[in-house]
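One protein chain is absent from this view; the other protein chains keep their places.
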């Protein structure tokens, strides 16, 4: 099947408009750089959305037409409206994929889906990060070698307060002495979530071929395969005969 | 180590005061029945708390002194204050155990920790439930055989919208044709969570010796071993020397 | 990507030649029935292999050209040569997928990959089996509903002595009172393993559309994505400078 994956790249898009250092690296925003990178793959059909658009660009219609949503946020997590977070969460639970990048570890949507604080250690020191590939047979690492490096990145260190990943894809080595689970998979509802660590705004990380390859693979892996909401608790008739009991019990009335 | 486990049994305690059928089975409330059952074990030190107490009986002090919190709720999930839910969640993430019973699958605290809707199928038909023990070597099943039965229970059926359990302890067989993952373990933060399915309010489930045994074992398994909050993201100095880079990067300013 | 998956269907092929009841259901062998079913999908390119062929039909060349291997065995597990088992195991660890059917729970290859006894309860009583779909968003359940049934099957009951599945896809309900984890995923090395329960030789299970759909999906999910042997432990030069230590240590000589 030559499945097309409809990708929506969501970006906070604040740093790039206010900070000269960031603007220099991502003149049109990180979403534009990621979109450019992904669009080289013909099976990925990209659109973008940003915080300051109406409804943050994430209307019901946009989400329905999205197979995999990429999320980058940092300084403005608090500006994302709770109703939009709930909407995105329900779309993930119904089957949409979600690829969470870098500082979006602290986004409302990621924390809501994980149930934990998603806290970590950090340091901005232009240091080398080496991503060790723990899962060479996994769809997300297709085309990668046993490791890849980024010469300059922000450090994120353990303990990363996340639920045990369903599958751990990358562990990063940092020059300054830390390690980090930098590529993690979880299923949530009928959807799939991938967290991918790199992408500090002052470094050209999203111009890196390996990083783009991982994000592209993650979109394919996480892509929607079904749309089936999980927010109902139906009263369900029996499929098999149930023996009449001689004991009599009351009924408590209201059900959940 | 003769570790004492300080257990707090939280109950919504509404059905038992309003519904004659329930009152007959649990005259002092389900929390009292569970407390009585657990107190036969000398290592479990029990207290109770209910919805209509101030702060739902779950003050900072109570939670700090709790190693394992048991939670039963059903018709009044919506009456539990969000600030108390957040408080309980942070205590779990810091190391407190949580044992979630029956209809508390739909409680705010369980859904917040899971990140999913925790929805399921249900039916009230006085039917037989058989719990198959998938983990005879696990602390939660100590003293149990290969299965145990309850002659009358409400049916809960799959798909149960939960994250893949870190460990699946029981699967239930229902007379009417359904199955259910009726005993599930997860780690969240530094705490542990166990969901245990049985306990419909009109049946004498919490007078059953096997059910009490599982709850007691679960409190031991989930008991607090550490108190370490996870809601901070510290800027962390390097543990190893970092090579000076020749390239110059800007700083984006505000960090998370 | 219109990826072709090269499937090899391995069958013991003893019952079908000796037992009239089985011959009636599968005149050309179960492998032929499965091959017919899968071949309706154009992305699956099937070949077959059976126990009594030279090297059981599983030469190095055949395995190298196989993306997903299906395995059915029952009465003659002991006749499978250890060297062929080792060969298949190394191919799985290097990246080949393996789909293990029914009584092959007790095959040498499955037990070698699991590390456990893979024992279970069983009963031959023409009873109904209902497969509950726990993972509607997973590639293996694409196109299935919330459950499907087989009117007559052999019962397999818990406890199934397997490692905790990386992902649990189906749980079966049996008329006689048991449950079973009837669809289970594991990663092993660079390969993927799926166990699928149904397929007793006297029932027309492999003529069932849902069963064939699951096997087809499993072959796609498990298909080889890489070929990278994992049977080497290389001595590895440092990627970063290591500080000279002032303490002197000996060397123990031989390394693994």
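A few remarks follow.
To keep things simple, chains are lettered A, B and C as they appear, and every chain counts its residues starting from 1.
Convention: contacts are C-beta pairs under 8 Å (C-beta built on N, C-alpha and C of every residue); 3 or more make two chains touch, one makes a residue touch a chain.
Keep in mind that what you see is a predicted model, and the values were worked out from it rather than measured.
Considering the whole complex, the residue from B:57, B:73, B:115 or B:191 that touches the absent chain is B:191. Chain C residues in contact with the hidden partner, per the touch definition given at the top, are 15, 19-22, 24, 74-75, 77, 89, 93, 103, 106, 112-117, 119-128, 151-152, 155, 157, 159, 161, 163-164, 166, 175-178, 186-189, 200-203, 230-240, 242-243, 245, 247, 249-256. Mapped onto chain A, the interface with the missing chain covers residues 130, 132-134, 136, 146, 157-160, 164, 167-168, 171-174, 177-179, 181. Although one chain is not displayed, chain B still touches it through residues 1-2, 43, 95, 130, 135-139, 142, 166-167, 175, 187, 189-192, 224-226, 228, 239-240.
Rule of thumb we're sticking to: only the chains that are shown with their structure count from here on.
Annotation: 27 Å between the Cα-based centres of chain A and chain B. Put simply, the C-alpha centre of chain A and that of chain C have 31 angstrom between them.
A separation of 35 Å divides the Cα centre of chain B from that of chain C. The multi-chain contact residues of chain C, meaning those touching 2 or more other chains, are 130, 136, 167.
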